[in-house]
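One chain of protein is taken out of this complex; the other chains stay put.
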Amino acid sequence: MSTTDKKVRIGVMGASGYTGADLVRLLATHPRAEVRLLTANAHAGKPLAEVYPHLGSLDLPAMIRVEEADWSELDVAFCGLPHGTTQEIIAALPTHLKVIDLSADFRLRDPQVYAQWYGHEHRAPALQPEAVYGLTEHYRDAIRGARLVACPGCYPTAALLLLRPLVAGGLIEAGDIIIDAKSGASGSGRSVKESMLFCEVAEAMHPYNIASHRHAPEIEQELSLAAGADLLVNFTAHLVPMNRGELITAYVRLDKGASAADLRGALSETYAGEPFVRVLPEGSVPGTRHVRGSNQCLLAVFADRVPGRAILVSTLDNLVKGSSGQAIQNMNLMLGLPETMGLEQQPLFP
Amino acid sequence: MSTTDKKVRIGVMGASGYTGADLVRLLATHPRAEVRLLTANAHAGKPLAEVYPHLGSLDLPAMIRVEEADWSELDVAFCGLPHGTTQEIIAALPTHLKVIDLSADFRLRDPQVYAQWYGHEHRAPALQPEAVYGLTEHYRDAIRGARLVACPGCYPTAALLLLRPLVAGGLIEAGDIIIDAKSGASGSGRSVKESMLFCEVAEAMHPYNIASHRHAPEIEQELSLAAGADLLVNFTAHLVPMNRGELITAYVRLDKGASAADLRGALSETYAGEPFVRVLPEGSVPGTRHVRGSNQCLLAVFADRVPGRAILVSTLDNLVKGSSGQAIQNMNLMLGLPETMGLEQQPLFP
Amino acid sequence: MSTTDKKVRIGVMGASGYTGADLVRLLATHPRAEVRLLTANAHAGKPLAEVYPHLGSLDLPAMIRVEEADWSELDVAFCGLPHGTTQEIIAALPTHLKVIDLSADFRLRDPQVYAQWYGHEHRAPALQPEAVYGLTEHYRDAIRGARLVACPGCYPTAALLLLRPLVAGGLIEAGDIIIDAKSGASGSGRSVKESMLFCEVAEAMHPYNIASHRHAPEIEQELSLAAGADLLVNFTAHLVPMNRGELITAYVRLDKGASAADLRGALSETYAGEPFVRVLPEGSVPGTRHVRGSNQCLLAVFADRVPGRAILVSTLDNLVKGSSGQAIQNMNLMLGLPETMGLEQQPLFP
Partner (left out) sequence: MSTTDKKVRIGVMGASGYTGADLVRLLATHPRAEVRLLTANAHAGKPLAEVYPHLGSLDLPAMIRVEEADWSELDVAFCGLPHGTTQEIIAALPTHLKVIDLSADFRLRDPQVYAQWYGHEHRAPALQPEAVYGLTEHYRDAIRGARLVACPGCYPTAALLLLRPLVAGGLIEAGDIIIDAKSGASGSGRSVKESMLFCEVAEAMHPYNIASHRHAPEIEQELSLAAGADLLVNFTAHLVPMNRGELITAYVRLDKGASAADLRGALSETYAGEPFVRVLPEGSVPGTRHVRGSNQCLLAVFADRVPGRAILVSTLDNLVKGSSGQAIQNMNLMLGLPETMGLEQQPLFP
């Protein structure tokens, strides 16, 4: 497919969520993408522009119920459904489709761990082994050959791009990692909850899901793989009064002999030539405003005043590199398209 | 130039302002644009990424002083300098350049009016007659042939796209137009003022420059031309705690016999086929979030409860359609490129 | 009661709304108030601190269902219930109670107008004539003697404090008043709606309920009384991304011979000595940040550039002077307490 100019025919399940809308936004300027199907059960029959007027200039099919979807003429399915509903739906898709799941349903390699954190048995355990974890920069080859990619959560993407190379390289103590995470409100999706009303979020901040956030086991799974041993991390998320953006501050203990400069060097080497991950020079401080709306992720390393410790920072746009953008990056890989296609929009600042 | 794939070689004066940065952001994904020169006198010698880290992934020339610029190998000059400084600089540019000015220096056709509102004599009155007012949808032909385009202010763009067709068509009383305008903080630029500190703007709003805003004479100039008679408008601007976005609510008196539907119809007809201006159907309410980051402008018409009156709404992103985006749209026209080239990014929501 | 130091025993119906919470906040430092009863049907049985942790340091009774309330030992009932539910509940209250209603249920003097705007017949028409419209500065004497006070809506408070003296004094054309109103999100209450999610409101603004806002007939009722003739106003509300604060920009036509200075003078005279309404000197621009959290209202008058027109501005905190604060001010009057008691908190800025 990559050698012709034929359009990639795409279906998006769960188009009425923020993630679905951002997929459509990005695909609209992807030169090879054509969105041919949109599902959103609660809004079936409506045009997408009715629930997302900002997409009103696009010519899109009306949303339908997921049960009504005809996948026979499509090439790719993006799945942005709430977790728990996704496993059976994906298991029932025709096998010619490339499937890119943005939910949590196939991220955890061990169905037992899934069951423990999500409160029900995995509903497609036979499919789980086939799912490739879609952390693009680290599983690029496997993604290229995959039929089903499970895109990481937004926090895991930010955390793993930062920490995986350091744990794998033995530069930090894998058993003493503290991750203080901050996110804008879009991470919570468009579901209607009192706690997400403007007046509850604006001019305020607070931690949430303390010691119980479902992104923790995902981070632990991947860092354990990198470390070659099971580990736990402290992961604490905070809600910040902004729409988009995520920033992780990680507090780590240097392995004997390693310095902050060594960590920076290792990250720079890992991501040399990467189009979407940049390691900042010493002293440069990343902020969410530097990546807003883009598929970029910024990493930085600072020596702590406490001997033997370092402070690490990672930032990305939770809806783009943390979700829809990384999903499209994976699609490009799966289809043999240039990896950056459709993802070259620069950050929107201010 | 338009028939080949040669890059358009571009210089941006005043690159360290928000407008300059947004120009660079948009030009970065313009398939034919190449930014070859950046000036910013206060930051000469620095890379743009030092003052705008969000553009740090781009390969750009370092900023230089405007006096040091060599324009001989360039095709286009964008000028985002503060008003007052621009006239002499543009007058001194080599004449092979296409010049697109984003300042206020050439917007007012009558140098006397300029002097009255800007507090000093026009410094390039000989050049003024050559300047084409860059309200793209209304001066498209003149822009195509222009060497110097004076892009409208952000408020005038929103107001004139809304009101010009209605005044020209005699559908509203040209002498009784009230424009209540609201803008995000980026309209004030990056200049450092106490009144623009976060704490002064956030969780608050207020009107400013009441009965003395410099965009009023610009709106009046163009509406007077459309009406064929001099008129004044009430124009009152308000600062809203958001980065981007501008919304105008206009209160008008219907001309005898006209209805709100007539107004909507006239606007729809005017903008049929326009890529960036959309007239919303009855009952649909525009918001700044529907256009954020994009070159789109949304218009809507509502019948008032007061007989004989209508309420009109216009919204755009002040930095894009209200400034840098419209400037690039004009560049495309001046160079014979497809008008939408580089401007097809969809709005960023949320 | 006013001559002793006995506490005023107070019940608050609808304590789980933002208005109810702000009543409790203010009453907590009112030297003569004691909150003895809180109702909130959806939260019956819970302490208020569970739904409003910011009030967690107060010693308050648990919330009960409104049907369970025993009013026999209480002096005052504040009613912050949704409109439509209030009329029957208030009609059933024991008559020894002073009743201060913050809903819309008794604001409209004509039950026909109520039915037309609220979609159902008035459910306590016999009680309506007794209700005093609680615009404190204009109905002070009637409020003193009232048993039932219907507190104005937030927008009507801001609009009427500004416009009523000018219409009554014949200084502006009563038939040509345009009110462009802007409000923070708390005006919408705590009810859970997609449109009020943080991501839908932040970094954005838009008008709403265009030509159909229920505060219009209330403004018209009072201005018609002041004018001695029925009139309509243009009233258009906008949602601004802030929690609290309301600002009205009114566009008026001066009556023959009147100047902006005359208007300012008339307002200054009207409000001379008022503790909570201040008329700003020429050139001083009010903003919502100047009144945040306080019971103050600021008014200002500006001459327009358009001859014969003026621009008027009014600002208040919608939850305080626009709701709970004015309600307490009325309570003080009804009980013979000093009018400013419990309301002297200064605005919170930044």
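When the chains are written out, they are named A, B and C in that same order, and each has its own residue count from 1.
The criterion applied here is as follows: a residue touches a chain if its C-beta (ideal position, glycine included) is under 8 Å from a C-beta of that chain, and two chains touch if they have at least 3 such contacts.
These figures come from a predicted structure and were not determined experimentally.
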Hidden partner chain, touching residue among A:Ile100, A:Leu161, A:Val240 or A:Met331: A:Val240
Omitted-chain contact residue, chosen from A:Pro47, A:Gly84 or A:Pro207: A:Pro207
Listed residues B:Glu203, B:Asp262 or B:Asp304, member touching the removed chain: B:Glu203
Chain C residues that touch the omitted chain in the full complex: 18, 21, 24-25, 28-29, 52-58, 185-186, 202-203, 243-244, 278, 284, 286-287, 289-294, 296, 344-350
Footprint left on chain A by the chain that the document does not show: 178, 180, 182, 184, 199-200, 202-208, 210-212, 216, 232-234, 236, 238, 240-245, 247, 249, 251, 285-289, 292, 302-306, 309, 311, 313, 315, 350
Hidden partner interface residues of chain B, rising order: 18, 185-186, 190, 192-194, 196-203, 241-243
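The working rule: only the chains that are shown with their structure count from here on.
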Copy pair chain A, chain C: interface residue numbering same or different (half cut): same
Residues of chain B whose C-beta touches two or more other chains: 202-203, 243-244, 286-287, 289, 292, 350
